Structure formats: structure tokens, C-alpha cells
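A single protein chain has been removed from this complex, and every other one stays in its place.
For reference, chains read A and B in written order, and residue numbers begin at 1 within each chain.
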Amino acid sequence: MDAALQLAVENLMARYVHAIDDDRLEDWPGFFVEKGRYRITTAENFERGLPLSIIYADSRAMLADRVSALRHANIYEAQRYRHVVSSSNFQVVRIMHTGDSILFASGRYLDRIRLNGDGGTPQFEERVVVIDSRSVDTLLAIPL
Amino acid sequence: MDAALQLAVENLMARYVHAIDDDRLEDWPGFFVEKGRYRITTAENFERGLPLSIIYADSRAMLADRVSALRHANIYEAQRYRHVVSSSNFQVVRIMHTGDSILFASGRYLDRIRLNGDGGTPQFEERVVVIDSRSVDTLLAIPL
Partner (left out) sequence: MDAALQLAVENLMARYVHAIDDDRLEDWPGFFVEKGRYRITTAENFERGLPLSIIYADSRAMLADRVSALRHANIYEAQRYRHVVSSSNFQVVRIMHTGDSILFASGRYLDRIRLNGDGGTPQFEERVVVIDSRSVDTLLAIPL
């Protein structure tokens, strides 16, 4: 991979994470191509090849619907994420409105990225979020 | 941003973090320009535009004073930090002298960096440390 390409991809990763951590969830679907796929699964299910997903969407419209539901449902306690990502490995700290912080999730992003030609902004064709622990799933509200 | 510039900035970030984590706090003011500003605040205050700061300094001399006070006051228990930074997001582990480690703080650096011309080492004109949780403030001794 050449340096310019690597910079463009790192830039995509950084903007993705900041959109979520800054609570600009409406920007989130725009990181995917129109028919982009987003899936959260556990390492255990992923390694067994099981199609089970905690979250699954296969279009930008589905991602937008999910954000819309999150905004209106208000079923979850006020919280934020803080991602740290290195070499596609991630750790996410979750900060509750009360100030309580915990190491909420860790895992790996498996991405297929469309480069969109000269100078175009890369987008995800597929982002599979493989979380390490099977204990996290019922708590997931905000995307990872 | 071109690749050489990005490398220079990443290098600044890395050296900053290692100076703190290695307890070379006397090197810390040198990462700022003479009239550089350093501020730690919470996400809550930052988003409301409140000028409240946990730590505030607007010159290298004030930073040096702070380090000097830390060295002589000895009011805090022996501790170290370990930073992990990605895309300006950070997580800091605090390690006490006893060996106890906790995820101490997470947040984001908002930086204004002076490039100092051809081959010069970049320096911070301003570094605002926005910490995610409002629970952390009273415990802060070492800079973030």
C-alpha cells in the first residue's frame, strides 16, 4: 500500500470514529457506499462461521433508520463512546451521563473499502465489527 | 495533509506522550510555543462553551511552574500514566506505585500546532484536553 492511500484510509477511520464519539450519528451512514453492509458480531460466532449478528444492515438507508430510531426511542441511558483504534483493533470506553466510565468493548474491524478514484473519499463497502466478548451484546445502543 | 507533514505531527504527539509517561515532565513545556496555551476541561463544559478549566496555563513559564510545584509538593501518591492515542482520541491508564492500574481518563486533544518552517519541529500553540468524564477532575496531578 502506498503512503497516500494509507493516509486516505487512516483518514476514513479517524472521521468515522469522531462522528460517533462526537454524537454526530447522522453522519455515520455517509461513511458507507449506498449498498454498504454493516454488521456487528462476536468473535465466537465469527470464527464458527455463524451468520448471527447483533446488528445487521445492508444499505445506507437501513443505517439511517437505525440512527433515527435511536434518536426517537430514547430507551437507553445517556452515554458516549470514546474509540481508540490501532491497526483495525479497537477499544471503546463508554462514558455514562453520570461520569462513570468503563472499558465497554474491544475487537477488530474487518473492512472492505471502495477507493472512489483519484482524490475521491474512500467509503466502506462492508464493515464487520467483531467484538471480543460475548457479554456485550444486550447493551449495544450506539454503533461501534 | 501531505505524508511528511503528517509524520512530523505524529512525531510531536508521540514525543509528548513519552515525555509524560516516562516522567520527564521537565521536557513538557518545551512542546509548546513561548505563549502556548494548555487547558484541561470536561466534555460537558466544553460543549456548553463554559470557560471553566481544570487546568489552565497560557505560557511555557506557567507550565514549568506547574511541573516545579508537582516535583516539590509531593501531595499526590506515586503514580505514572500510560497514554494510548489514536486520531487525537486518547485513553490513559494510571499505574499506582502499588501496581494497581486503572483506566483513568479518556478524551480528545484539540490542537493548534505551529509548524516552524522547513524541518523545524512543530510545537503546540494550543492544546485543549477535553476529558470525557466529569468525575476525573479532583484526581488530576500529572498533565494529560
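Heads up, the rule we're going with is that a contact is a pair of C-beta atoms (placed from the backbone, for glycine too) under 8 Å apart; a residue touches a chain by one contact, two chains touch by 3 or more.
Since we're looking at a predicted model, the values are computed, not measured.
A.B. asks: Touch as defined at the start, partner being the missing chain; which of A:Asn11, A:Ser59, A:Gln79 or A:Ser106 qualifies?
C.D. replies: A:Ser106
A.B. asks: Identify the residue among A:Thr98, A:Asn116 or A:Ser135 that touches the chain left out of the display.
C.D. replies: The single option touching the absent chain is A:Ser135.
A.B. asks: Could you tell which one of A:Ser68, A:Ser86 or A:Asn116 touches the chain left off the display?
C.D. replies: With A:Ser68, A:Ser86 or A:Asn116 as choices, the missing chain is touched by A:Ser86.
A.B. asks: Quick one: which of B:Leu25, B:Val85, B:Val129 or B:Ile142 touches the chain that's been left out?
C.D. replies: Candidates B:Leu25, B:Val85, B:Val129 or B:Ile142; residue touching the omitted chain: B:Val85.
A.B. asks: In the full complex, which residues of chain B touch the absent chain?
C.D. replies: Against the left-out chain, chain B lists 3-4, 7, 10, 13-14, 17-18, 21, 80, 82-86, 91, 93, 95, 98-103.
A.B. asks: In the whole complex, what residues of chain A lie against the chain that is missing from view?
C.D. replies: 1, 3, 6, 43, 84-91, 103, 106-108, 132-136
Here is the rule we use: only the chains that are shown with their structure count from here on.
A.B. asks: Averaging only over C-alpha atoms, locate the centres of chain A and chain B and give their separation in whole Å.
C.D. replies: Centre separation, chain A to chain B: 27 Å.
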